Structure formats: C-alpha cells, structure tokens
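Here the complex is missing a single protein chain, while all its other protein chains stay put.
Labels run A, B and C following the written order; every chain starts at residue 1.
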Amino acid sequence: MRNPLATLSADDRALLRRRLRTPVLTFLALLALLAVNVTLGATLPFAQVWIVELLVVAVMVSLILLVSMEVIHEPPLVRLFSGLGFFWVAIMVGMTLTDYLAR
Amino acid sequence: MSEGLADGVGVARAGHFETVGQQRAAATLGIWAWLITELLLFSALFLVALITRILHPEATVAAAKHLKFWIGATNTVVLICSSLTMSMAIEFSRIGWQRAMVRAMLATAALGGLFLVLKGYEYYADWAEHMMPFLSSRPFALAETPPARLFVNLYYVATLLHAVHLFTGIALLLGMTWLAAKAGFLSRHQNWIEVYGLYWHFIDLVWILAFPILYVVNR
Amino acid sequence: MTPNHAALELWPAAVSATASETDLLILAFTVLTLLLTVPVFVAITYFALRYREGSEADRQPSGIRSNLIEISWMLIPFLLTLIFFVWGARLYITSRNAPPDAMVIEAIGRQWMWKFQHPTGQAEINNLHLPIGQPIRLHIISQDVIHALYLPAVRLQIAALPDRYTDLWFKADKIGTYHLYCSEYCGTDHSVMGGEVTFMNPGDYQDWLTHAGAQQGKVAAGRSLYEAYGCAGCHDPGSAVKAPSLAGLYGSPVKLADGRTVTADETWLREKILNPNGDRLAEGTKQVMPSFAGRIPEDELGRLIDFLKSYTAPASGKAAQANP
Partner (left out) sequence: MSATGSVGGTARREPHAPEATLGRKADYLHADSTLRSWFLTTDHKRIAILYLTSITGFFVIGAFAAGVVRLALIVPNGAIMTNDTYNKAFTIHGVVMVWFFLIPSIPATFGNFLIPLMIGAKDLAFPKLNLTSWYVFMSGAFFTLVSLVLGGVDTGWTFYAPLSTAFSNTWVLPALIGVTVVGFSSILTGLNFVVTIHTMRAPGMTWFKLPIFVWTHYATSLIFLLATPVITTALILLIMERGFHIGVFDPAYGGDPVLFQHLFWFYSHPAVYIMVLPGMGVISEIVPAFAQKKLFGYRFVAYASIGLASVTFFVWGHHMFINGQSDLASLVFSALSFAVAVPSAVKVYNWTATIHKGSLRLDTPMLYAMGYIGLFVLGGLTGLYLATLAINQHIHATYFVVAHFHYIMVGGTVLAFLGGLHFWWPKFTGRMYSEPWGRVSAVLIFIGFNVTFFPQFILGYLGMPRRYATYPVEFQLLNVLSSAGATILAAGYIFPMLYLVYSLWFGRKAPANPWNAKGLEWETGSPPPKHNFLSPPAVPRIPYDYPIQAQESQDQHG
C-alpha cells in the first residue's frame, strides 16, 4: 500500500495539518495527564494523593468532553445536556452520602 | 465544528424532518441524551465503589492492590489512541477523504479489539491469582478479608459492563465501516460518523473515569 | 361476623407518651388536610353545578392578578405543612436517642420468628414481656434477610438488618397485651412472623421472669436446637423437602404406614429422632430423614422434645387480647 501522505498536494497537507492539530494536541495532553496519574498511583508519594489524582481525572474528562466531543462548538442546548448527567450524578452521590457519612 | 463540510459531504433528509439542519440537530441531541443515560449507568457502579470504600477501607485497598495496575494503564493508553483515530476519522469525513476515514475507523476498531484482548488477559491473570471469589472451585486469595470480595466483584461488574459497551461499539463500528466504504456514503450519512464518534469518545471517557476509580485511588 | 371476633377499634391503643404525641400529631395533620382539601372538593362540586353549560352565571373575568394568587397558594400550604415537619422531626429525634439507663433486650429476627433475650438471660420466641415505667431499648439484628420490628402500641418500627444493629426504644406506661409484627416483607411466612408484646407492672415482670420466663427459656433453648440440628430446614412450612410439620404434633394421633395409629408421645418422638427409619413409620411420607443416634446428646434431646411439646401451630390470625 502506498504511503497516503506521499500523494498529497501541498494544499492537502496544509488542510490535514489544520484539521488534525486539535485532535493530536488533545491526544498528547491526555497522555501526559495519564502519565501524571499513573506515576502518582505507582509511587504513592503522600497520603492524600487521591485528591490530586481525582483532579487530574477531572481535567482529562473535561478535555474529552469539551475538545474531543466538541462541546465548546455546540449550541447551548447540547452544552446543557452534556453537563446535565454530571449534575445528576452529583445529586445521586451527594444525597447518598448524607446517609453513609452520618451513620 | 469549527469548519464547514467539504463539497459533496452531507446528509440526506429523512421524510419526517423539515430540513437537514433539523435532522442533524435531532441526531446530535439524541446521542447526547443517550450518553447521559450511559453516564448514570456507570456512575451508579462508581457510587457503589465509593460506598464500599467508605464501609470497608482496608479490605478495599487490599483488593485494589491485587488489580493489574499496569494492564489497566496500558489499556487507558490504548483507548486514548483509539480516541485520536476516531477524531481523525471524523475530520476525514468532514473533508470528504473517504479512504482515509475508513482506515482511521478500522484502526479505531483494531485498538478497541486490542483493549478487549488485554482485558481478557487481565481476567486470565486474575484467575491465575485466585482473584475470582465467585468460583467455588478456586479459593479466593483474600478469603481472610471477606469484604475484599465486594470490591473485586464490583470490579468485574464494572469492567464487564464496559467491555460489553466496547464490544457493541466495535461491532457497530465495523458494520458502519462496511457501509462507509461504499461510494456516496459521505454525501448521505456523514453525520453517522459524528454521532458514532461521540459514543466512542464517551466509552473512552467512562474508562478514563473507571481506571482511576477502580485501580488508582484505592491503592 | 361471628360474635367471638374482637371488635373493631377505631383508635389503636397508645401505651407511651411518644405514642400519644404521635397520635396528636396525626390528628393535627388531619385537621390541616381537611382545611386544604375540603375547600377544593366543595369548590369543584359547586363550580360544576354553578357553571354548567347553559346555566345563567356570571362568567366575567374577575380581574384578580394571578401571580399573587399563584404565589399564595404555592407558599401558604407549604409553610403550614412545614410546621408538621418540625414537629415530626423533633419527635423522631427523641425516639431515636435512648436514655442511657434503658433496659436492653436483644432481639434477633430470622425467617420467620423473633427471638428476644432479657438482660437476665431468659429468652422467648415471638412474644415479648416487658415492664412498664422503665425505658426499654431493643437491640435488633437479623440472621438472614431484612425484617422490621413493629410495635403499633408504641407507634414505632425499625428494620432488623443482617449486617448491623439497629435500636428501638420506648417507655410504656400502660399494661396490656398488644400486637408485635414483622413489617418488612421477608418471604413466605412474613405475616406469621410476630406475636404479642405484654406490658406488665414491674413486680409482675419479675414474677414472670422467675416462673414463666424460665420455662419459656427452656422452650426457647429447645427451639434453638431445633434450628441448630437442621430440623427446621425440612420440617418448617415452606421447605423444599416438604417434611411433615411438627407443630402441634405432640399428643396427636399419627397414622402409621402399616395401618396402626399411635399417639405422638415422648417415647415415639425420641425414637423417631434417633432412628427415623426404623419401625412405626408414619404414613404417606418418604423416609429420607437421617438418623440422629449418637449425634445428639441426651440432655439436648430432652430439651428438643420439651420444645416439640410446646410447639403449636403458628398463631396466624389470632387476636391480641387488648387489655387496657
């Protein structure tokens, strides 16, 4: 099979670069963040490290939602929907914890 | 999306819609509504993990230490790669590069398959380590801390449910790739790729959540 | 209705101060309910008659600002009911915090019986005898599924959980015998899982502990053996094996496979436990019971037979003799 890039014109290469810049950058950012978490998980540098780990996860999740899933480019309704589920998870977890943390 | 679609790329209107814009908006909203339900489905399991951790911290940590951390991490990398190839497929579909799109989709499916293979190997390793408490024929490695099996069981339910989603996703993706390789697909059903891409990214997102919740924070 | 049926009471007996206050709360809430519902019922009926199609009625808009009305009928009923939240919550908190000097009764729920153990060691099954004028704390757990102990006379109930203890406390101030129920659905004989709670004067309670309680204790010990040796697994109603029920068996005639009839006395019961598949077999059942010869010590055998002697058919549908 031929190298697909070899047949591309200069215009196409520019187009490709423009189109793939965001996905590739996101990809690299996600890998970097994962590396942070894996390092923290493997070394356990201090007791409350899980807080940092969860913060890193929150950043990864927002990155996927906003950039990979293109929520920032969507109309307000879709943005609302993308956040709605998380809000409801917060209700479920929060209200359940009023039981478990107070037993 | 930041840029419009190339010429000859678009969506054929179905009879009950008034405009193509309406049809695209409906499809996008529909998949987001579905993703909300997926999020809540998995979050209920994450909630159970949290409560198990609160009720039995030591046993949960003991069980989590037995999970195959490095396989989990590798699998996360695999899924992040598949997210990239899926994003590429979407971009190719928008600029009308059908062949590149099909290849990116096949790569995505292959990465998904790799994830499942690694997951299968992980289950095998769990089996070898006597980490399957539900098998009456193999005594549980952590039998002296009974609550450990709660977390281990939850790990199986959560990862199996995710694997089922991934398996379904791969099957759908392959079916769609077969259709997408035909001439004229991009002029009629370009938004299928976009809609499917959202699903794939979301399965990825669920794993991005599941990996730390199961493997990392309880270590 | 047959004449010996207990009469229907329209207000259940309340034997503690908390129970009486709960009644008051319910009555007050009922007054509020009437205040809120009767106007609606009357209005609907009146409007339906007054404004029927074709009737001569003024249908001119009244011109009242509707936002004001809306907000008033949103908030007024809500604020009124909030009074009841506060009242109910206060009462609830009282009923959740037992005084430290409460007498502790251990309660164990299992499918389908309650076992109560008094601080002095006496135990009883399904029924409970308690002194009045003293705080009582029931310390409750379940051996299998979730049950709930419900004592209507003190207006309280609480789940019996399989994994941790729950508490129920009250201070009765009236003597009498009242119902005791399981109120969390727990399987086949859920409705039979209960008995009576008897509140007694402290002196009578001491008396009961030394006489009937001790006897009850022996029976309860036999019942534990009945469970421990697995008799219940086959002989209790609802078991998969469908072995004959032993309730009420003692002293009754038993038809044997060879046509004879014997009375189920101590000797026969003893023989059937030790050597179930020997002679004098009962009619109509398969001989699948294992022999207990050499597996059950003589003193335990005696207690088991004592239990069988006192074991009567479950008291379903039996009325509690309310005794105010």
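Here, a residue touches a chain if its C-beta (ideal position, glycine included) is under 8 Å from a C-beta of that chain, and two chains touch if they have at least 3 such contacts.
The shown structure was predicted, so the numbers you read here are calculated from the model rather than taken from an experiment.
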Inset, instruction - Just list which of the chains on display the missing one touches. - result: A, B, C
Inset, instruction - Specify the residue from the set C:186, C:200, C:219 or C:249 that touches the hidden chain. - result: C:186
Inset, instruction - Return the single residue from C:156, C:269 or C:308 that touches the missing chain. - result: C:156
Legend entry - Touch list for chain B against the chain that is not drawn: 1, 4-5, 7-13, 15-22, 24-30, 33-34, 36-45, 47-48, 51-52, 55-56, 59, 134, 136, 146-147, 149-150, 153-154, 156-157, 161, 187-188, 190-191, 194
Legend entry - Touching residues on chain C - with respect to the absent chain: 1, 5-10, 12, 18-19, 21-22, 25-26, 29, 33, 36-37, 40-41, 43-44, 47-48, 51-54, 57-63, 65-67, 69-70, 73-75, 77-78, 81-82, 84-85, 87-93, 95-96, 111, 144-146, 148, 150, 152, 155-159, 161-164, 166, 179, 181-192, 237-238, 240, 316-320
Inset, instruction - Provide the residue numbers of chain A that touch the chain removed from this figure. - result: 73-75, 77-78, 84-85, 88, 91-92, 95-96, 98-103
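Just so we're on the same page, only the chains that are shown with their structure count from here on.
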Inset, instruction - Name the shape of the chain contact graph, picking from line, ring, star, complete and other. - result: other
Inset, instruction - Indicate the whole-number Å distance between the mean C-alpha point of chain A and the mean C-alpha point of chain C. - result: 54
Legend entry - Inter-chain centre distance, chain A versus chain B - centres from mean C-alpha coordinates, in Å: 13
Legend entry - Per-residue multi-chain contacts in chain A, two or more chains: none
Inset, instruction - Could you pull out which chain A residues touch chain B in their complex? - result: 4, 15, 19-20, 22-24, 26-27, 30-31, 34, 37-38, 40-42, 44, 50, 53-54, 56-57, 60-61, 64-65, 68-70, 73-75, 77-78, 81-82, 84-86, 88-89, 92-93, 96, 100-101
Legend entry - chain B residues within the chain A interface of the complex: 1-3, 25, 28-29, 32-33, 35-37, 39-40, 43-44, 47, 50-51, 54-55, 69, 73, 76-77, 80-81, 83-84, 87-88, 91, 94-95, 99-100, 103, 197-198, 201-202, 204-205, 208-209, 212, 215-217, 219
